[in-house]
Structures are given as structure tokens and as C-alpha cells.
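All protein chains but one are shown in place.
A, B and C are the chain letters, set down in written order, and residue numbers restart from 1 in every chain.
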Amino acid sequence: MRIHGDKFKDECGVFGIAGHVDAARHAYLGLYGLQHRGQESAGIVSSDGVRLHRERGMGYVADVFSPEVLERLVGTFALGHVRYSTYGESTSANAQPILTESWRGPIAIAHNGNLVNAAQLRHQLEAEGAIFQSTSDTEVVLHLLARSSEENLDAALLDVLRFVRGAFSLLLLTPTRLYAIRDPYVVRPLCFGQMNGGHVVASETCAFDLIGAKYIRDVKPGEILSIGDDGLRSLTLGSSERRAHCIFEHVYFSRPDSLVFERSVHQSRHEMGRELALECPVAADVVVPVPDSGVTAALGYAEASGIPFDFGLIRNHYEGRTFIEPRQSIRHFGVKVKLNPVKRILSGRRVILIDDSIVRGTTSRKIVEMVRNAGASEVHLRISSPPTVGPCYYGIDTPTSSELIANNKTVRQIEEFTRADSLGYLSIEGLRKAVDAGSHFCSACFDQQYPIPLRIDSIQKELFEDGAETDATVEKAL
Amino acid sequence: MRIHGDKFKDECGVFGIAGHVDAARHAYLGLYGLQHRGQESAGIVSSDGVRLHRERGMGYVADVFSPEVLERLVGTFALGHVRYSTYGESTSANAQPILTESWRGPIAIAHNGNLVNAAQLRHQLEAEGAIFQSTSDTEVVLHLLARSSEENLDAALLDVLRFVRGAFSLLLLTPTRLYAIRDPYVVRPLCFGQMNGGHVVASETCAFDLIGAKYIRDVKPGEILSIGDDGLRSLTLGSSERRAHCIFEHVYFSRPDSLVFERSVHQSRHEMGRELALECPVAADVVVPVPDSGVTAALGYAEASGIPFDFGLIRNHYEGRTFIEPRQSIRHFGVKVKLNPVKRILSGRRVILIDDSIVRGTTSRKIVEMVRNAGASEVHLRISSPPTVGPCYYGIDTPTSSELIANNKTVRQIEEFTRADSLGYLSIEGLRKAVDAGSHFCSACFDQQYPIPLRIDSIQKELFEDGAETDATVEKAL
Amino acid sequence: MRIHGDKFKDECGVFGIAGHVDAARHAYLGLYGLQHRGQESAGIVSSDGVRLHRERGMGYVADVFSPEVLERLVGTFALGHVRYSTYGESTSANAQPILTESWRGPIAIAHNGNLVNAAQLRHQLEAEGAIFQSTSDTEVVLHLLARSSEENLDAALLDVLRFVRGAFSLLLLTPTRLYAIRDPYVVRPLCFGQMNGGHVVASETCAFDLIGAKYIRDVKPGEILSIGDDGLRSLTLGSSERRAHCIFEHVYFSRPDSLVFERSVHQSRHEMGRELALECPVAADVVVPVPDSGVTAALGYAEASGIPFDFGLIRNHYEGRTFIEPRQSIRHFGVKVKLNPVKRILSGRRVILIDDSIVRGTTSRKIVEMVRNAGASEVHLRISSPPTVGPCYYGIDTPTSSELIANNKTVRQIEEFTRADSLGYLSIEGLRKAVDAGSHFCSACFDQQYPIPLRIDSIQKELFEDGAETDATVEKAL
Partner (left out) sequence: MRIHGDKFKDECGVFGIAGHVDAARHAYLGLYGLQHRGQESAGIVSSDGVRLHRERGMGYVADVFSPEVLERLVGTFALGHVRYSTYGESTSANAQPILTESWRGPIAIAHNGNLVNAAQLRHQLEAEGAIFQSTSDTEVVLHLLARSSEENLDAALLDVLRFVRGAFSLLLLTPTRLYAIRDPYVVRPLCFGQMNGGHVVASETCAFDLIGAKYIRDVKPGEILSIGDDGLRSLTLGSSERRAHCIFEHVYFSRPDSLVFERSVHQSRHEMGRELALECPVAADVVVPVPDSGVTAALGYAEASGIPFDFGLIRNHYEGRTFIEPRQSIRHFGVKVKLNPVKRILSGRRVILIDDSIVRGTTSRKIVEMVRNAGASEVHLRISSPPTVGPCYYGIDTPTSSELIANNKTVRQIEEFTRADSLGYLSIEGLRKAVDAGSHFCSACFDQQYPIPLRIDSIQKELFEDGAETDATVEKAL
């Protein structure tokens, strides 16, 4: 049995380093710092200036890379990727970075996000005779690059990325350059930093802390950072007026010790908890987080409500691996492997249970039951984000609409389903306030307002009819 | 690089199950629940009623046991063990359970604790021609059993254990019986429970929660529980008037969700924090635990002091494994791999940092520096136990006296060494109060009052001169 | 240290099975029977009628496939491949079968041979925007198929394979059909058989023996066998008048218990030995083969010469794996790990040493020295094929011309280099006679007569200018 919470899954974390004598080992450490963004495969490609070297495998960063494996990743450039995926060899073909050869020579690519027109592009590329080694979006970009007649890769990227729609925090590695690219809507995070004269990029700043790199700034909307031994160039795909930072990064995905979208994740979560206390107060004895994701919001809730915070559920730290189940099934085994109640905190108490989100609701029901069995007299469930009603098309692995409990039930019905004494969600306004966000965030999973159109037929037409001759400026194309 | 905190190391966790159709898988899950007590080797022995089957290996429980390996552990009795140890094959010989054959047939043994007269016994046994496969204390007990002329194992245990001094929570398995034994001083924990008509024993109750077993009571001082298909017998080695529960179990080793010595570990730690706040107050903006061990005490401190609690240091959850270090060493790499500061919480704040203990002091110094580098204006270090001055001889892996910083420096000197703005320890009285303990606890690591004599020459003499004829009652012997 | 003899390396072995309930396990056994054709990676793709499943890895067939791995290869069709390659992840990308998606859906391919115009085709495909995941020839075929406008795969294969030149024993698998294809020159072997109503194809008949399949016939020159649940279709690319069976299959690559090109390999080698005895006689006491490849020819030599045969060199059967070398190098360690002399046979004797070929000559020199050190009074080296002067462009991994000793030295100079008392090679005529071959064989490695032109520019031009409209019949194209 593989133990996963009933959570949205982040698709990936990416890390790149250029101009460092110990590039692969730093990529390894950077990926280790991003392990929470993807725990099922890990890969690194390095460049020695002439050739690219790849190592990847299923499992944790610390298991995939041994000293011998890192030894083979020679060179001063490296690119790394961690991701979620499902089992089996078919998916090891999807493990990133992807590495291909074309007339441009070898290129490796690692991606966090999702291209909304990838299926269309793929369909058209296939119609023109392209063959694919994976089901990853990312391969589409490599095909487009191979088709572009621009000799120079900087120019080729400008040429082809205007046809790509969606959320993309992309890293590319050639034998001599590292590219860090972000979509004009800046949906997924991508940070830029420096260390010992080298340059680093990563999904979150916590990857910098471990290696002692200094955070400089985020990669900008529509920016292409092109990093070589000759230094750094910044190109632009043009930027959208609309910013669409993924608000769920602040709700759940990112680590609280990271700066994401130039804002402290901890601060956002703390504020979510405070807002939640104001919006959904209840008389109780203790505020208990569902660890680890509910912790910061629970602290905020406790602070705003004046009700004491305590760790009434202990998370098992060796969780996350495959588990062998007993032959006779144990009731709520999946939740028990992750969490254990502290009876002394819960027994005879009115408990406010704080979680960051409810996806299918089944896990929440089990946790409520676990807390009640530990003796709680009342269990009030409080969620530090609004009901999740919309699937994500920008790089998050969400269940289908029909599986999202909030899509099918009212808050009162969910309350009943979870058997909590009461249930309260943070409002969308409260959430926006907590991230101090105005219109900068995408919250489609909560409000189904999708900032990036999901079908863009006209663009494709242009691309495949006379992609080469188009003089449409990048700004216009967007 | 192997990442370990600068902490005392618990020697082991033990788990036993009798009369259950799925014994080995439940032992596996029980050990998983005890993983925090030993992360370097794991082993299980099962009995099918006739023969014993053993599987063990270096590493985490989840890594040592695959479905195929568990498949080989047939039978309705099982015994498991997790432990710390150092590297190399020499120590895999020390991995428990130990399994030997003698005229009594096969016996497996798993042990948490330390026999203070093991070296003497071993010396005398060797002088009589005994050969040893390991350096473990536990093997001494098997030799004594093999030398005892008592046909019946119950009687033999009574016969030989009176010569054994120290802390021992022992499990033995023969083809038809499971034994759970605790020394008269009840130094190390050992709990007894039931599930589906079967019986279980474990170092901590958290191992019961996962498998849905019900905690019944602790194994009593000097008790030998003998469990077979015919049910349960309780024998007694006699009990000491002095109880000597290891107070460090409540300070650090045990999980807060466990009952240990029939008291909630969470409650003890929370009280430690409260007492600490009373004893060592300081004006500050935030109370920050060194996770995970400092968390509960920090909550108590915050509650008693009225200063807000927050997670200013994030623990990396994939920690604990071997790490590949960068070629150019990164400053404080070992601490960075474990912990990362949340700048937003620490920056510009007066921080009270709560940890459970200081052993060598080097790690504390690095953490203080990390917090200060994250912008803290003041760093006040508070320790929820007294200075550790005495090595443990009852089953804990402590550094030598000379390595214990509190043995060589005053509190003021340690404050200086750690570069904290101030340092405060909980007093021994405060600690005792927190565990509500009177004289029931051993606190030799704090006060060097060793409740079990460390040399007992006369007993040995008797044992080896005419061990067979002695009719000394057990009570007298103790 | 990896131990390899100084031999030409066969590139691959292929195996396919259609319409069998236990397809993957039979593919596994078939590959095991072909293990001598490639020992560095192995892979199987199966089809369940809808989807393809792939498993592959570096190492021996028996090491790559566990029961769990085979379990994942569901379905009644399967395709397998063993190959040589060099180390590292870059080459695991080259491990076959290759599996891609295009508008035709998923196709897997496994290949034994070499396309002489692969580089040209690749160059042109890349110029048109194709991207490649491997450096394998085989991927070119998949690109051509994806570019072909023929809806039906049978038709598409006819369409594109006329542009492909070289040696190709190709297997393709779609979700519903297995294809077995052989170039018009029939350079590399490919046999067709049946078992339990299912169909099988394999590089050599020895793969059939193990699974109890019945050999029916060879796949014909230019034949495309298309095998589905609806039975078997035979299409033709047209056949060349010139047959160009690789004569080295009979000299060295194939197993003596196989029928290859419808002739017993054992018989050919035995005849080579007989011819060699007639052409290069010498007075001696014993005929000793360099095992295993020299054994059959040595038996023929002994028979024809009347000089007794004996095993004066023992081959170490655990050879072929990676070896750890001693720190102080041992003289001729590489040869000693493979072979050990039997002093009693060699001492004081005039020895005729029979090997199948000499490539660089260095190993031969070491073996001659080993035999002499074991006491041989004379060492006469006899080679059961002519001097190897031509690199192979049809699927064999040969050193460059400059490394081929026979390209740089006369037979007398090689004799001197090897320090043999005399050296004799079989003549090209003797070899042809031994394989009973007339003009049916390619012996370019011995005579540099390359039957398939190495550059075919005009064809490429046609393919890329108006590949779609061509109505050239297949026969004409060839």
C-alpha cells in the first residue's frame, strides 16, 4: 500500500545550476529541498560543456542518487526534477528531465506546470509525423524547437513559446547554456539566485537555503533567462497583464519556509488561520492541526480565537513509503499509518480540527472519527481555504469534478458526511485577503475562474499553416 | 553523511505478539510505530509452533521487510526489534533479535536496556568456555539459560534473571511461548495489550494504536509474562521498592502520543515547558521549538508565558537517511539538512528557542546562529530538562562524560559557547514536578544518582560457584 | 573491470511471440536462449490488445526480469531484445525495444542489424524537425512510419522500408499485431516457428528449443510477416537477387546448436576445422581449442589431422561479469579470469591452438604465452576463418580498420606479434566451402566486398522530395 493523503498533488519541482564546479551534487541537494513537490521520481542531467549526462529513477532523491551515480554527472551545469507519477515502466518513460537529440544537438528539459494546448499541439505534430517517447507536455516544446528554423536557441524559444499556452516554469539545458522560462501569467513559482559566482534557479527558495545560495528575485512573467559561461541574458516573451499565481501553492503545496511569488508562505497560512477564526468561530477547548499542512493555519486560528493550540495528532515521520498491509484489514489503516491521536489532549475536549483543504472527504471523515474515538466531546472541522470545486488545468493533479466532494455536496452535506459537529470553510475573500493578493492569483480550483483560456484554436492554425513566416510580435500573440 | 542530531540515542524498541494469525505483519506494523526508537536495523522472528524463522537487516523497517520477506515469517507468534547501531557487517552481527540453539531448543531474544553486570557475566562465561556471536548484553542471558539446570523455561528464567542486574525490557520467543520480562526497577518501558484474542507487548502504546490493539497495563516490576496458546501466566522475579523509570523517555525518547510508565508523554512535556517558563522567563516576541523534540515543551512555555508560539524552524521530513555531501563543504550543512528557518517569523524578533536537551552543544550553537542569521534580534535558548551530566548505564547511548558539555562547563559557559543571548535549563525539581514523579524516576543523567549499583561482585560469585543449588528466594536476591 | 574477449560483438538478438496466453514469460525464455547475442541490456514489450507495456534494464535477462516485473507484462503478444552496449544512463536510453507514440498509436520496435543510410535519414529527418530519444537506427524507421500517409500499417511498412538500406531483422509490435521483417539481402538471421497455435520469431532456433516451439522456416528475403489474432499475412518488399547472409554468424556469433540461414552452425564450424587442417597442417601432439568459440572447429581439425583433441584451456563459467581487480595488477589478469591452462595436457607437448578469429591480436598473444608457460614445447595458432580486414557496416560492432591487426600486418607479422611458433588462417575459399555457400554469404569482414552499397543518395532525395506521391513499385525500388 502506498500512503497518500487525500490531497491535490503537485506535479513537480525543478532546479537548475550553471557555472558551479560541483553542479550535480548541488542539484541533488536542491532537489532534496524540493522533495515535498514530488516524491515518486527524480532525475538530473548535467553538462560538461560538450555532452549531456542523465541519471534518473523512481523513488526519493536520496534513494535514486548514490555517490557513484552522481559521479557520472560531470560538468558545471545541471538540471534536476522531482515529480509525482504512478507506477510501472510506462511512467518511467515520463520521468524527467527528458533528453533528446535534434538538429540543434542535445537538449534536456524539466517542467513544472501544464500546457493547456499540449494535446492539440501534439495532435497536430503527430499529424505531421512526429513521434513521442512520453506523454509529457514537455516533449511538445522540444518538437516545436526542432521545427523552428531559427538557428539560435534564444530566438527559437521566442519563436515557439508564443504558441504554447498554459502554466510553464521550464528549465532547458544544452551543452553550454541553462534556460529558465516562465509563462506570462506566472502560474507556477520559479526563483532565481546566486552562489559563488554561479547561478541557480528553483521552484522554491527553500532549495537555496540548503546550499547557501542567495535569492535574488523571481523569474519574471514571460521571461527567458539564458545563462551561459558568458553570463546572463534576459529575453521576454511578453508579459500578460493578468497575473495568475497559483493560490494553492500558498494553501498547501509550498513549504512554509519558502518565499513563493515573493511572499512568505508562512505568513499567508497564518493569515488564513486568523481569517478563518473570524469567519467561523466556535466555542472550544483546543485547536488541533491535521499535520503537517494544517499547522500554520491552526496557529493563526488559535491566536485570533484565543483558544489554545496543541498537537493532538502526531504524524508518523517515516510515512510516504510503500506499506505492507495486514491480511485482515485494520479499520482506517491508511489514516492510522499517517496519524496517531494524543488521547490526553483530545479526551473530553471540544476540539477544533484545522486542515488546509478537503478533496474527496473520506480522509477527513476518518480523522474526525479518530479524534472522536480518542475521547473528544465535540469535533469542529475548519478548513483554511474555500471548498474545492474546480479541477486544475495548470499543473496540479486534481480528481475529476465528480470526485470533488464540494462539487456534489453543500457545506452542510459535507459536514454531515464528515460527521463533524460543525464544518466551516474560509471564504474566497478571506483567502485573497490572507495572501494579500488582489487579482494576482489564480483561484480557479475555488471559483472556477480560469485565467488562461483552455482552447486556443486560432493560434494552432497559425503555427501549423505558416509558422515560419509569421511576424506577429510576441506581445500581439499573447 | 549520516544525519543525526546531537541527542542521546535510544537503544531499541521491542514488540511481541502471540496467538494471532497474521503475527509477522502485525509485528512489522508494531515496529513501524516504534521506528523513532531505532532506525538502523530491524528484525523479526516468528514461530510456527515448531520452528523459529528470522529475517533482519540494516535500515528502516519499511526497507528491511518486503512482502516476500514477511511471507517467510510464518506462524502465530512473532517478536520484533528496532535498534541503533553503527555501520558495517560487524554490527549486523549485533542486529536483534538474536536467535540461538541450545539443549532447550531454539530461543530468540530482543532487548531494550542494558545489563550493568553484562561484562562481568560475559567475562566469567568466557572463562568457562562460552563463545559469543555478538557484543550484545542479550547473549549473556541466553548463555545463562543454557547453563541453568531447570528443565522448565519459566523456572529457568526465575533461576537466572536474579543474577542479572540492570535495565531490561526483554522479550523471548520459543517455538510455543512468548515471554515479556521487565526488571524490578522498571527502567525501560514495556506495555501489554490485547487484540482479537491475541496478546501484544511493545515498548510504547503508539505501537498498539496502529494495529488497533487495546492497552491493558504495563508489564509489572520484575514480572515475567509467559504467553502461550494455553493463555497467560504471570511470574515474578520480585520487585524492587525503588522504581527507576527512565525520565529521559519523557524528556525525549518516547512519542508524545504514547503512554509511558502509565503517564502521557505529551502531558509531561507540556508541563516541562510550563515549569521552564516559570523558572526561566525572558521578554520575547515568539517561542520557537527545535522540532520535533522541542515542540510540546515549547507549547507549554508559550502557554505559561503568554508569548506566541510559532514554527520558526521547519524540519525536513526526508531527513534521517544517508546524505551525499557537496565536495566543497557547506557551512553547517548537517544542521541545514535537518532544519530550515522561516525568516518571516524570526526576522527582527526576540526569539525563545526551546530544545529538550543539550548534549555536546555544537548543534545548539549552529541552530542559534541559523536563527540569528535569519534576522532574530535576540535568541534565548531554553532547555526543557536540566544539564545532562551523567552517562547512562541503563540502555541509552550517551557520550562519555568528557563529551557532555554540561560536565565541563557551567551554564554561563555553555551560554557563551552557544552564543545565545541567554540560556536557561529546567531544574531537576521542575522536571520531577512535570513528570509528577516523586521518587519513581531515574534521573541519573541529570543528577548522577544511579539507582541500580553498577558493580555487584558477590552475586556473580554465587552464580558461578554453585548457581544450581542456591535456594535464595528471588526477593532476597534483590 | 568488465571482462570481454577480443571478439567482434554481435549487436542483438530478437524474439517475438503472438497469440500465446503466457507471452511475456515465453519471451523471457526466448531471450534467455539468445543471451549469447547480447549480454548488456534486455527488454520486453507486451501487448494486452489495447496497450503496450515495457520493461527493460541493464544486465542479464535473468537479472532484469523478476516474477514481479514479468507480471506487469500482460497480454498475448510480446517482443523482446537483448543487446550489447556500453555503460551509463545515456545508453540505457538506447536499450531496446524502443516504444513510441505517434498518430498511429503506440509501436514498439526491436532490431538486429544496421541501416547503412540511417545517419543520412536521421540527418534529413532532423532537418525537418524530428527529435530523437536514442542514437539507435531503429528510431529512424519509427519516424518514417509516422511520416507515411498510408493509413494501414502493412501498407506503411511497404511504403517506408524501400527507403531503408542495410541489414535489418526487425520486429514491430502494435497493440494488435506483431511484425517480423527481414531485409531483401537477408543479412541477419530471423527464424519463424509455431507453438500451441501461437507464432514465434527469433534470431536463432535455439530460442525455440527451450520453449518447445517448432521451427517452420526462415523469414524470407524482403518479407514482412504480419501476425494478428486473425492469423498470418506475408507481404514482400521484394527480394534482392544477391543473398548476403553474414558469414560471421557461422564463424562465431550463433550457437552451434542453432540452424542459421537454414544450415547447422555446428556443421559449418566442423567443416571450417577440417578445411583448416588441410590448408594449414603442422606436426603436433594435441589440438586445443580456445573455448568456447574454437571448440567445434578444433574437433574438425583434430578429426581431419588425426591429432588428438583435448581441453587444454578451461573456461571459467562465471565469466562475463564485472570484476574487481587487485590493486597490484596481476599479469594477464583479463585472460586469466576467463581461461586457465591444464598443465598436464600442455606440458611438454606440441600444441595446435584453434581460435575462430583474431581481432586485435593482444588476447591471442596472451593465450599463446599462457599455453607456453604451462609447458608447451611448441604453440601453433590456427584460425578457423581468414584474416579480418574489413569493418562491418551491417550490424556488427567491429573495431576500426586501424585496430584490426590483419589490416596492418601480414600473416607473418601477426605470427611474430602473437609469438606463436606458427600461425595459419583458413582461406576465404576454404571458409566458403565450409559453409557450403556459393555466393549466398556476405564475407565483407574478410574480403571487403560489401554487397549493400554504403551510400544511396538518390533514394533519400526521392524520399524527402515527394515520398508521398511515388508510385515506384517496391520491386523497382530495390
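Everything that follows uses one rule, which is that a contact is a pair of C-beta atoms (placed from the backbone, for glycine too) under 8 Å apart; a residue touches a chain by one contact, two chains touch by 3 or more.
Note that this is a predicted model, so its numbers are computed, not measured.
The hidden chain, counted over the whole complex, makes contact with B, C. Check B:R147, B:H199 or B:R372 against the missing chain and you find that the one touching it is B:R147.
Here the missing chain is touched by one residue of B:A62, B:A110, B:A130 or B:L178, and it is B:A130.
Touching the chain that is not shown, out of C:A18, C:C206 or C:C246: C:C206 (per the contact rule at the top). Interface residues of subunit C with the unshown chain, by the touch rule above, are 21-22, 25-26, 28-29, 32-33, 35-36, 60-63, 65-67, 70, 206, 209-212, 255-257, 264, 266-267, 270, 292, 295-296, 299, 303, 308-311, 314, 316-318, 320-328, 330-331, 336-337, 340-345.
Residue-level contact of subunit B with the missing chain is found at 53-56, 72, 88-90, 93, 99-103, 123, 126-127, 129-133, 135, 139, 142-143, 146-148.
One rule holds for everything that comes next: only the chains that are shown with their structure count from here on.
With chains as nodes and touching pairs as edges, the resulting graph is an open line.
Placing every chain at the mean of its C-alpha atoms, the farthest one from subunit C is found to be B. Distance from each chain's C-alpha mean to the overall C-alpha mean is smallest for A.
Computed from the mean C-alpha positions, the centre of subunit B lies at a distance of 61 Å from the centre of subunit C. The centroid of the Cα atoms in subunit A and the matching centroid in subunit C are 47 Å apart. Multi-chain contact residues, meaning those touching two or more other chains, do not occur anywhere in subunit A.
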